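With one protein chain withheld, the remaining protein chains of the complex are depicted in position.
In this document, chain identifiers A and B correspond to the written order of the chains, with residue numbering beginning at 1 in each.
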Amino acid sequence: MKKSNFLLLLALIATTVLSAQSVLNGTVSGTDGQPIPGANVVVQNTNNGTTTDFDGKFSISVSSGDVLTVSYLGFATQNITISNQSSLNIVLEADASKLDEVVVIGYGTQLKSNLTGAISKVNNDDLDQIAVSRVDDALVGQVSGVNIQATEGEAGSAPTIRIRGVGSINGSVDPLIVVDGMVVDNDYLGSLDMNDIASFEILKDAASTAIYGSRGSKGVIMVTTKDGKEGKTKFRYNAYTGFKEAHQSDAYYFTTAEQAEFERAATGTIQDKTQYKLLLAEAGGDTNWQDIIFDGGVINSHSLSVTGGSKRTKFSTALSYLHDEGVLLTDDYKRYNIKLKVDSKINDKLSFGLSLTPSFTDRQRFDGSTHDILRQPSWLPLYLDDNTINFVNRTRDGGKYANAQVGDYAIQRMFDDFDLANGVPMAGGASGLDISNTSNTNPAAKVLESDRGDKKFKAFGNAYFKVKFNDNLSLRTSFGGDYQNTAYQRWRGVEHNRNGASAAYLELQDTNRIHMVTETYFTYDQSYGDHVINAVLGTGAESWKTEYNQTRGGGYTSDLLQTIAAADPLTVTASSMEYESRLLSFFARINYAYNDKYLASFSLRRDGYSVFGSNQKYGDFPAVSLGWKLHEEDFLLDNELVSNLKFRVSYGITGNPGVDTGDDQIDNYPYLALLATSNAVIDGGTLTGFNALNISNPDLKWERSVEINPGVDFGLFNNVITGSIDYYERESDQLLLYNPISSTTGFNNALVNIGKVQNKGLEIELRSRNISIENFRWSSTFIASKNENTLLNFADSNGQIQSVDAKRAAEWINQVGQPISSFYGWVVDKEIPTEYLKNAWHPIGAQAQDVYVRDLNGDGLIDDDDKTILGSPYPELVWSFGNDFKIGNIDVSFLFQGSHGAEVRNMGDQYIFNHFNSGQDFDPAITPDQQFIKQKIFTDSIIQDASYIALRNVNIGYTFGDNVISKAGLSRARVYVAGQNLMYLKADGYTGFNPESINTTSSTTYGYQRAGSPVFSTVSLGVNLEF
Amino acid sequence: MRYLKYTLFFALIALISSCEEGYLEPAPTSVISSANYYTTPDQVESAVINIYDGIQGVWDFNMDENRALQLEFYLTEMRSDNTRTKSSEGEAAQFESYSVEATNGIVANYYQSYYNVVYRVNVVLENLDAAGSMAAKYEAEAKFLRAYAYFNLVRLFGDIPLVDSVISPEDKATAYTRVASAEIYNLIISDLTTAISGLDNSSSYRASKTAAQTLLAKVHLNKGEYLEAQQLCESIVESGNYALEANFKDVFYSEGNDEVIFAIGYIGDSNEAQNFSAEWLNAVGRTSGVNYVTNDAKAALDAMGGDRTMYSYRNDVSQVTQNQVAKYIPNGDSTLGISSTSSDPQRAGNDWIVLRYADVLLLHVESILAGGASTTSAAALSSFNLIRNRAGLANDADGTITKQELMDERRVELAFENHRLFDLMRMGEAQNVLSAFAISVGVGFTSSDLLLPIPQREINLSGGDMSQNPGY
Partner (left out) sequence: MKQMMNFRINETIKLNLILAACVSIGLLTSCEEEVYPETGSIVDKTPPSAAFSATQGVGLNDEWMTYTFSNQSSSATDFAWDFGDGNSSTDFEPSNEYSGEGTFDVKLTATDKLGVSSTYSEQIVIVEPEAPEAIIPPIYEASFEDNSLPDGTGDGRDSWRLSGAGVIQITSSPVYEGSQAAKFPSAGDRAAYQVLEVTPNSDYTLTYYYTMKTSPTGGNVTVWILPGEVSEFSQIDTDQAIASFAGTDQSSSNDYAKVDLPFSTGANDKVAILVTNELVESRVDSMSITAD
């Protein structure tokens, strides 16, 4: 893939060089002498055209007599007739009335200056230079009100995206994703190629998202891919190579010697176990399991795009390849993308377009869990070597390790029954000194000896026809859809499990998902004098159909054949299912502007969704927003300070259909009481029964969000400083919740509409062109958002206490007046002195699994009455601060980003310090005040501050001068070095790997961190070429 | 303008395709809606089969799945003086140390599993009309299983919610009101009485007349109604349908034998397999070894087990100081002549015996002892000696069976079959025996440890309406 890409590139360079001819070079700048990048320069009535580069420079082949048309958004277009100039400096007059940007909104576009809702736009200026495998990872810190958190660390795994907090308390709070006007599966973000993206628009307030009605309440991310431009065919080649390295946790690594010293210092001596561990560590060297498991990796990206077009037909194609090795052992992510997009005018009335973007991703998982692995002691080697093999007891466990050889995985149990006195393993199965704390196999073997991954083929296609009846009225009909096939496989090899071959198995899953969309809408534009009207009226229908098959086989005796056919037929089991849901919509919107000062927008959408009961299928989602451009008023015209000022306020109702019970069948038919087959073994055979899956709820309906959003957009000093401030208050009620119920009903949860959550917050975006002179430009961006989440009503579930893991039932509480999903439990009073622990020094030094807690009501007993709220998992403030510099040919940019006020329940401490090991128990015979002792897991002891400040991105680039590149036949050449997370500050008191890493649980039990995956930094080198 | 036609045509399709009849009500294809199910006897029977599926439990290690029977040993044997964890690790160790937390996931899982069984029963009872001529049989079968579930629940948790029909989540009164155990026993007795009259002895994997009689005998003994118990036991003996296996080993390793009155079946390597057998073996299951034999139980078996000892426990080859249960071994034992029941021991096929004839014979003795200190009754002696002789032991020497002798005989005969704790409680010796045992192993026992805590989850959900058992 890589290779062929380069070859192609070379071929292309060659051809262009050959076709090189006499060129006119020039620059385009504004009246203030500021270069204008991206201006269109076209020879009239030809396809010969180009756009200016970052410095406003362009070069175009012309012959005398040609007329150059130079145009740029916000400036008056100029026509220049060419005589025999060899260079040309064109100065464009700013056209205040046009100083404007087009923003994509649902089913249309709008001038930014006329927006009345809260929509942020992010242009892909250099996002494609951030060395991450997913487009959403690159969006971190780019937009206010959007919190993007890499909650899982595997290469290619999706981050958690929250727009304006958690408005829902069921599982699905991810925003709606719309690509080129078509709604796609969230998962689709993982298959997009950043190089092909022109811009993101994030619709935040209800008035903006209401046009997506039932799916609007979680915000909408609109992705616009690159279009062809009229003019000369343009080739772009972007590539980078990045090197990733994990940030380790010092708190989670001790050498054997350190532990021994620790013990000696406290007890004045070291026990036999520890002495033996020291012997082993000397023989094999200490093992830092973080080094082994967080093995770092390389990320490579190559993208070639070809765009161009004539007056009638424009095309945009791209070919890209990405390979991310990830920072975890065995995780690996490959992505291949192809993009074809054609837009054509058949004539003045009818135009059509077609786009097809197939992609293929191949993901190799890290088939383990960091918590499990980091429980391993440092004295345990990865493989047996010439020294450590001498400590293997070949007679114990009934001779299980008799044939151990150098190079085998080392297993803790091998080293038990040691004869410390003589420094050799006990002979003849006699029992001796044991130091193992688990019978598990080698932690790396678990990962290396299994093979888990998924291959996804996705195709996103869309075709539209557009009829322009006249200058005012047009009709657009589109058919589209995305198809995805996911082939999942999990192989557990014969060495993966301590039980060896008997536990080996292969599991195959195959999922086909087809999402069909058809939409038709009229657009009407009209202006009478000062009145400008833009209206949309349309309908759409969508359906999602999923088919799933699963097969599992066991009884393997070797790793040779990893197929179902090679399994023991008796062990092969299979299952399959399919389900479907459908959506039917009608929508309308009117945007109205009077005198270009007073703005108003009204929209209404009616959605019908198959998932809800017959009487509840339809929901109506209206919205209204108003705006007032003060700078158009006489008293502000030509004001030195204020060049742009707009007040706006919006109100809207949106919905959330997300039903998330963890069972796809229930999620698709929750209004029905469903029965699935169940088997019982009678007289040696199986008889089939039917078992109820759920408690049906025919009255289930939309979750509803009502949001009001006053805001202001401003520009100061002739728009040197621009920005916007938004305040929002969103109340979401009739929340769709899979509510826990008494298990005496026969079920543990029931789907209900219940409760009310409020999110209110403030968002600030400031952008400034600080300095802008010849050869030196500096601009800054500051973004901050504060969100406060409060549970307003929870009916009779108020005060509901939940836990994620029946086995380690740490508690969360959902209490009115508090943020949802607050940590709950006892308050730590003091640690238990080590002398009271049964065996404080094995396996990890001086860590009690228990702790003294506070008797809040002072009755001398610790019980439920003594529990209290221990914190919230949601951040209060998220901010970012970015700067861009341009000095001559060198450009520098960096972005700081931070999050504050969130906490996590860090289970890492529990596992790594062996809080489940009996050695860490207190000795009931001698420990005082035992009635005040509780397990740490139920206290604030493992609740930690998840705040952080990161230097997210740094990018230093050099753009070659024209003289250099024109020789190479290039129109632009830039090389850069970039870095992510080069600096990452964690709150003190946080011991884990990554404050952003959160386990997937329900939104009522959010903030559960099971060691998670590490923060990592990436340093990458890249090149951008255009010709 | 002709292009307009085409476009409108497409627009039309778009609308038509979406507005067709029932577009918003796609029917499920791989599950069925219960709305119009349960209309034939066969369909009602499928609901009856579903009850056994519930007791059998889900093959899984995930504590959110209903594991039911597969977790029972934690709550019974491991709270008695018979077994413990191998390395006293994790929440499994709470049982042997009598420090069970209300948040214990195993306890919560058992509670929810058996109420789920009760729910499955109630579904059957609500749809009996559709069962036609089979109604009586299915009712009897379902009620036996409900009695079985409640009998376990009431002995483990004391006063518990009484659910005798399908309840909705809104019915919090029923869900969180703890009903006096006496009332629970009334339901159990009436259910078993119905069962006895409606059942035959066609299968030992489904509810049977004898199974119901045996269970009822136990219930009567719990309530001190000795005569009723004795009459039930004697009618089982007189029926002659069941007999002791000549060889003790065959009780567990020749499945479906004549001694088994009621068993729950499993099939190896399938989704209908069980994983508790593997958990009992060091480094074979997921745990580091649970339900390991205490020295106390080992001593009892060595002293009084006779031929039963070698098939009751064996030495752990990988840790010679440890002893494992030798009943229900999943992966075979050549020295004992036991073959494995599956290729993956974690998916074992060993059935679980709930009731067997030896149990009945010893219950017969207990009913004649009638709470007294000893008995010389000939009837008692004959039952007692049947058990001893099968174990290769001589008749009771002095012709007097003391309470202690009976308890010992039950312990070694039924070791690790989840009887011990219930036996001690029924005979009123739990507090004495377990206090002494606790002291001997250095843990703290109080009588409140005999009842498990109501799962914290339920207490939490009840919003304080539901009271906890003393001591938690």
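Throughout what follows, a residue touches a chain if its C-beta (ideal position, glycine included) is under 8 Å from a C-beta of that chain, and two chains touch if they have at least 3 such contacts.
Note that the coordinates shown come from a computational prediction; the quantities given were computed from them, not determined experimentally.
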| item | value |
| --- | --- |
| Residue among A:E258, A:D530 or A:D859 that touches the chain left out of view | A:D859 |
| Hidden partner chain, touching residue among A:I771, A:L792, A:I887 or A:M983 | A:I771 |
| Residues in subunit B touching the chain absent from view | 226-227, 230-231, 234, 367-368, 370-375, 377-380, 402-403, 428-429, 431-432, 435, 446-448, 468, 470-471 |
| Positions on subunit A contacted by the hidden chain, ascending | 32-33, 716-717, 720-721, 764, 766, 768-773, 778, 780, 782, 784, 827, 829, 854-861, 863, 865, 868, 870-871, 876-877, 879, 881, 898, 900-901, 903, 931, 940, 943, 945, 947, 949, 987 |
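Following the convention adopted for this analysis, only the chains that are shown with their structure count from here on.
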| item | value |
| --- | --- |
| Cα-centroid distance, subunit A relative to subunit B, in whole angstrom | 46 |
| Complex contact set, residues of subunit A against subunit B | 346-347, 349-350, 396-398, 400, 413, 429, 431, 438-439, 465-467, 469, 475, 477, 479, 498-499, 502-503, 505, 518-520, 539-541, 554-555, 568, 570-571, 573, 576-582, 584, 608-610, 614, 617, 665, 668-669, 672-676, 678-684, 686-693, 695, 739-748, 750, 752, 796, 798-803, 805-809, 811, 864, 916-918, 921, 924-925, 935, 938 |
| Complex interface listing, subunit B residues touching subunit A | 1, 3-4, 6-8, 10-11, 13-15, 17-19, 23-26, 28-35, 37, 43, 46-54, 56, 63-64, 87-91, 93, 101, 103, 105, 108-109, 111-112, 115-116, 118-120, 122-123, 161, 163, 166-169, 171-172, 174-176, 203, 205-206, 255-256, 264-272, 282-284, 288-289, 317-321, 331, 343-347, 351, 442-444, 455-463 |
